[in-house]
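So the structure is just underneath, and the comments pick up after that.
With one protein chain held back, the other chains of the complex are shown just where they sit.
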Amino acid sequence: MSSFSKSPWIIHYDASSCNGCDIETLACLTPLFDVERLGVVNTGNPKHADIFLVTGAVNEQSNPVIRNIYEQMPEPKVVVAVGACASTGGIFKDCYNVSGGVDSVIPVDVYVPGCAARPEAIIDGVVQALAALEKKQKARS
Amino acid sequence: MARTVIPFGPQHPVLPEPIHLDLVVEDERVLEARPSIGFIHRGLEKLVEKKDYIEFTYIAERICGICSFIHGQTYCQAIEAIMNIAVPPRALYLRTVWGELSRIHSHLLWLGLMADAVGFESLFMHSWRVREQVLDIIEATTGGRVIFGSCKIGGVRRDIDAAGISDMLRKLETIEQEIRRITKVFINDSSIKSRLCGVGVLSREEAYDLGCVGPTLRGSGVAQDMRQLGYAAFADLQVEPITRTEGDSYSRCAVRCDELLQSIDLIRKAMSKIPAGEIEIKVTGNPSGEVTMRTEQPRGEVVYCVKANGTRNLQRFRVRTPTFANLPAVLKVLQGCELADVPVLVLTIDPCISCTER
Amino acid sequence: MAYFEMCRLALKWALTKPPTSRYPFQPRKVIPGSRGQLVFTKDNCVYCTVCAKKCPTGALLVNRAEKKWAIDRLRCISCGYCVDLCPKDSLALSTSHGNAATSRTQEFH
Partner (left out) sequence: MSIWLRIIVYLVAGPIVGGLLAGWDRRISARMQSRLGPPVFQPFYDVLKLWQKENIVVRRSQNYYILFFLLLVIFTGALFFAGLDLLLVIFALTLAAIFFVLGAFKASSPYSFIGAQRELIQMMAYEPMILLTAIGMYMTTKSFNIQDIASHPTLLVLVLPGIFLGFLYTLEIKFRKSPFDLSCSHHAHQELVQGITTEFSGRTLAMIEIAHWYETVFLLGWVYLFFASVPALGVAVSLMAFLLIILVDNVFARLKWQTALRSAWAVAAVFGFGNILVLSLLRTTPSTSQPAVNVAPLAINAVAPATSAVEPVQKN
């Protein structure tokens, strides 16, 4: 059934990011990019969400928080790492408190490049995540 | 009465950035707020010992995404002060203009977040729509939307030609009208007033004793604005700090709305007086010495302490950011407030957690 | 009274066409001069490894012996430092924002 690709609800969490990617993720919801036309709604609640947008290279303290949010999300769920920091640790990869990209904590399905990833790049990431969501839903049912 | 502890958690829809508050709540009145921060501490000050001092401007800019340009500008000014490099005046003017543009987009961003926390989604959308027009100007002149990357030691990396300046001023016209309309709604709307007036009152002495800075301090009547120090091109542009006296969330919001219009005037004044000439100067050798540099970020005064020992890497780099100074005020104000006011109070100092925890 | 101001603003926008860009279905409105993905022209390059040494995030890998130049697009922060340093100007920043990847791969040239 294709209804998954028509109503992807996202939850966004900032795991030690410089909040450049966070305000770009929020900018996706605002009038100029408006991802609600694709059915995307930013629920702040892991129990309602399908796509997990993580920004920032994961530091020690947000490590358990991310795993906690990931486990609270109902199946099928997809993780999108937004920005260079989330994908590979980016410019902070040598810092002592940072444990590299998000994939060192939870499995990541889509990586979005860019330092302060542009809203268009984030929309590309979400669109690719839809395909992964459909695949997981078929595998589950 | 039963006391419940509500985790106003690191992950919360109203907070763009993670801060954890354990709210001890009786009925719906908050008795005590126990914060725990550190969710964004990356430890980037330690990178100074590994990275080349010229290369570190890229990291200094990424301390915080919203006020990224002024971080970069302050770092470059600190290094230039140590090596006493004479930056060409045109570069100083360009830095001032980009600094004011980043103040406008940061205040508009905050206006949207505050409207969203108060449950007014349409105002959030409208203020972020206007902010996109400011970001278009920034992208046209510096190439980056949020992280400009146009400041470097010894000057700036890009110039704005005459056509760029006239195009910018024309766009500023439309932006100013939109800002006037939005701030008029924000100031006069009585449903917003009922949520902001009298909430989180900080008297003049309290604000000063708690060490608040920026709009949080100016909202309580203390006229303290770092732009009066005359760094960059502010020596030629007289900056009159905007203050209010009531000291509640409403007056802090009014201060920020007026600062939006003040920044637009500053850009126009700077653009009219911008001198021609070089935009950068060759930098050689290594810095050695120590300096403290203070500038005005959208959230308040940032203090940079940089210590260099003559090698390619700096010895010590310390930043005291405005939100770090404003956090004690939030904790004091959260005592005895209502649960519905918690997001308003957390957002009233315009927290930038990634600044605070570096 | 500000209600009418907000009513006017809401109704005015309800009747005008929204400025939303239909992004995935229509191409992005590119602003000239915006910093995007790094573009490498192979023939100018002399493999002097300056760009790889100076890259703040270590996104570039240059092998002088085998004349190989590789970039990890997910590490690159489009800062343009390598473009300034390159003596042979074989590097340039395009305006495209690069597409999302499902795996962490490196591009070899």
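For clarity, chains are labelled A, B and C in written order, and residue numbers in each chain start from 1.
In the analysis below, a contact is a pair of C-beta atoms (placed from the backbone, for glycine too) under 8 Å apart; a residue touches a chain by one contact, two chains touch by 3 or more.
Please read these numbers as outputs of a predicted model, since none were measured by experiment.
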{"item": "Touch partners, limited to displayed chains, of the chain removed from view", "value": "A, B, C"}
{"item": "Touching residue (missing chain; options A:Asp50, A:Asp109 or A:Asp124)", "value": "A:Asp50"}
{"item": "Residue touching the undisplayed chain, where the options are B:Glu61, B:Glu139 or B:Asp189", "value": "B:Asp189"}
{"item": "Chain not shown, touching residues in chain B", "value": "4-8, 12-14, 28, 115-122, 125-126, 129, 189, 191-192, 194-195, 338-340, 342-343"}
{"item": "Residue numbers in chain C that touch the chain omitted from display", "value": "3, 6-7, 10-11, 13-14, 16, 18-20, 22"}
{"item": "Interface with the undisplayed chain - residues on chain A", "value": "1, 3-4, 6-7, 9, 30-31, 34, 36-37, 39, 41-45, 47-48, 50, 72, 74-76, 137, 141"}
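Everything below uses one rule, namely that only the chains that are shown with their structure count from here on.
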{"item": "Euclidean distance of C-alpha centroids - chain A vs chain C, Å", "value": "19"}
{"item": "Mean-CA-position distance for chain B and chain A (Å)", "value": "26"}
{"item": "Multi-chain contact residues (two or more partners), chain A", "value": "31-32, 91, 115, 118"}
{"item": "For chain C, residues that touch 2 or more chains besides their own", "value": "19, 56, 77-79"}
{"item": "Footprint of chain B on chain C - complex, ascending", "value": "1-3, 5-6, 9-10, 13, 19, 31-35, 54, 56, 77-81, 84, 93"}
{"item": "Chain A to chain C touching residues, read off their complex", "value": "31-34, 37-38, 80, 84, 87-88, 90-91, 93, 103, 109-115, 117-121, 123-125, 127-128, 132"}
{"item": "Chain B partner contacts - residues on chain A that touch it in the complex", "value": "11, 13-24, 26-27, 30-32, 42-46, 56-57, 59, 61-62, 65, 69, 91-92, 94-98, 115-116, 118"}
